[in-house]
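Structure provided below as structure tokens; questions to follow.
For this view, one protein chain was removed and the others were kept in their places.
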């Protein structure tokens, strides 16, 4: 039986980062030309640098349009007061991944994915980034009778084991998602990610909890966070919102309120020290204002949650006694008095 | 009170058409380069022409890559033994529609949409196509507090009224969809489409029933068909499949079986004489084989439904008596003996 | 084409009522004995009377455990400072409705439903209640090949026409619901209810908008309200909450926040003068505290919405310009400053 140890409750510090896609042109199926003209790298970095509270940049690998040399990246970022937060090896936009990257029966493709992941881990080391994302975007299926479930899981376990074993000093953050781009993806939920991590058996493999993916999978954000954290596996947090039926990467807190508030309340019960990544798209509205709103909403929910954490003893007592009406009565007083 | 008259039951003829997108390169959000190299127009038409049972081509407007002149279109199609089935004015891929085309508060944009629709109606007349599609793809919203619901519906009613009034001899087929590309689209369901048609008040406005959209909206296909048909409003049928939570335009009948079978069984109770349009995407598998499979599956379900229609008296009797177990017992005997 | 007239925006008054089920024992499938001992009628009325802001009682018909005589009902309620708000003919708990009450092929059953509805309308007149609910709970189906969709809709139109024609001075409020107790119910959404109302063709037939049902159907609450109201058909409002995938009748505003806030904001744009009905269940927590919380949450959302209505000009301007980020930025300032 696993033994669970919990830490003293505390109010954690928030470190907010984002990726350049937040200011992208956003091409999609029905609008392949995108909703915007692309901005220059300099323009994007300049916008990032003047948004108060946005301190980190997610580095995609390959690093284009950033330089490829780590030192040059760091120098460029320092010009804009930005830190290299985490690495995201981009293993999804090439059509060669169409049958999967980590689970495919095609060994050559798996080896290409392994190679990119290893290079991403090297980059993380060079940039002192916090962790490296592993998102098996195309590893799944669309139809019944399309893939071999036995082999797929086995290959995926082996591939990820090889990746994590390459450098045990680098944290690899596994991102679960139930669908999109596949109709069904193998690593569909937090529970399945934890089962997979058990199978892989590497200490440096943990979870990237994408709030929007968890909502889409019908999960409770706070429960998933707590479950991951109780296994000491919370490596990354991605912030966005949706209606629980798709993953449009909307601004955090514009659809779901209580579940996100509860998420930040429980986040204060962890000792999470890494980044909170804005993972949003502004398809139609002003991109800069939307990014600013995303930072603002993140801070707002953190602040509201901190108010609750100050009343932690009372809230915990109600939780342990299952006194929901008492709890909600008190919580609304705290938030809206 | 509306008076419903029903027709004598019969077995209808199937006429299958498709659009060129079925053989497209399929660019999407994560794979903007698409999964395939584009094929030439001639290659696509050649593939269409040699698939037995695929007899019509949906004409997008603007007509590129087809010629713009109606006579030239007809001549080209006749070379491939294809008919111009229906017109689909393409009012979705330009970013100018981002806030809606038919419902937007921007009068100039609405007028552009009206203009394209009218030109599409002219083309339908010239080509003797069966009807013109009207899909309000971007007419909806993503966020609470993003659009004015009062004005949106009002503008949409007025705009569509203007379109339909332009030429009452041309059937305009309204396509409902609950989401994608917007998180919430105004004409979200068959019920709402019928309510909208009532508000517009034009005889030549009816429904394009997209089977995938109806599944995604949680509708019973056969019930929606029957409801539309009892108002004499079934103008187009689009065929594809999904898991009821998204619209990936999968091959008909590869996920849902009984609901699609029932749909074709009830289709035999209408006097629908127009086209059954394959509206599929093959993102990853062989495009030609996938299109061939779509034709095959459509015929298969029609054939199975015809076997049931031959036993219509018994099935109807069970339906009227709510004897589901008896019905299913008999139906499986018919299908799998 | 329908002509839409809108009223001057204003802040409406809230009148809150509830039904006795809110304090019920709550038997369900897995716990047929219920989660509580039943309370006496007097105890329930006493609890209602001392909750500030809860002013009306929904009267079920048959009226047990209330007296059957209208004068006696009014006298009893006046002892507790309660008004008879609306009538809910109870046409769901008897197994005889298993194949439907309004749509069934069994004429005798339909006539029983009509009789109860007419008696409910008589009672509404005697009690000067605002409207009579019509919820076709069992009118739907569970399986494909179980019911005849043509006849069902036709019978339902005829039956409801007969009911409404009985007394055109009494408002009949149709409640849509997508599922539960059937897997699929005919009147599944706001759009379908409006299409049905068109078919029935009676002035005194309108909508009961159950907020939980609309959420479960994937509707925008504010949009559905606005659509109903623009047809002058908003007769009843039922308040509860859920995760959009079932109808557990949870306390309003404990799951969904922005969509409910927007609902009350748009409610201020109508001239709705009738009741807002608490339609909740407290299966596990203290029943009285839960009911008190439901009243509190309803007032909270109304108050927050009123603050927005005071800034209506700015919000409307953003809506018309599709400036969501600006709007949300301002709205959060108003709510959380």
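When the chains are written out, they are named A, B and C in that same order, and each has its own residue count from 1.
Criterion: contacts are C-beta pairs under 8 Å (C-beta built on N, C-alpha and C of every residue); 3 or more make two chains touch, one makes a residue touch a chain.
These numbers were taken from a predicted model, which means no experiment stands behind them.
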Given the contact definition stated above, which residue among A:28, A:88, A:262 or A:292 touches the chain not shown here? A:262
Of C:67, C:248 or C:321, which one is in contact with the hidden chain? C:248
Touching the unshown chain, chain A contributes residues 1-2, 4, 6, 99, 105, 141-151, 153-154, 157-158, 161, 178-179, 184, 186, 188-195, 198-202, 217-220, 222-223, 226-227, 230, 258-259, 261-262, 265-266, 269, 315-316, 318-322, 324, 327-328, 331
In the whole complex, what residues of chain B lie against the chain that is missing from view? 218, 243-245, 251, 254-259, 282, 284-286, 289-290, 292-293, 296-297, 300, 304, 322-326, 328-329, 332, 335-336
Omitted-chain footprint on chain C covers residues 27-36, 92-95, 98-99, 137, 142-144, 179-181, 183-184, 242-243, 245-246, 248, 250-251, 254-255, 283-284
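By definition in this document, only the chains that are shown with their structure count from here on.
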Report, in whole Å, the distance between the mean C-alpha point of chain A and the mean C-alpha point of chain C. 39
If you look at chain A, which of its residues touch at least two other chains? 243, 245, 251, 254-255, 284
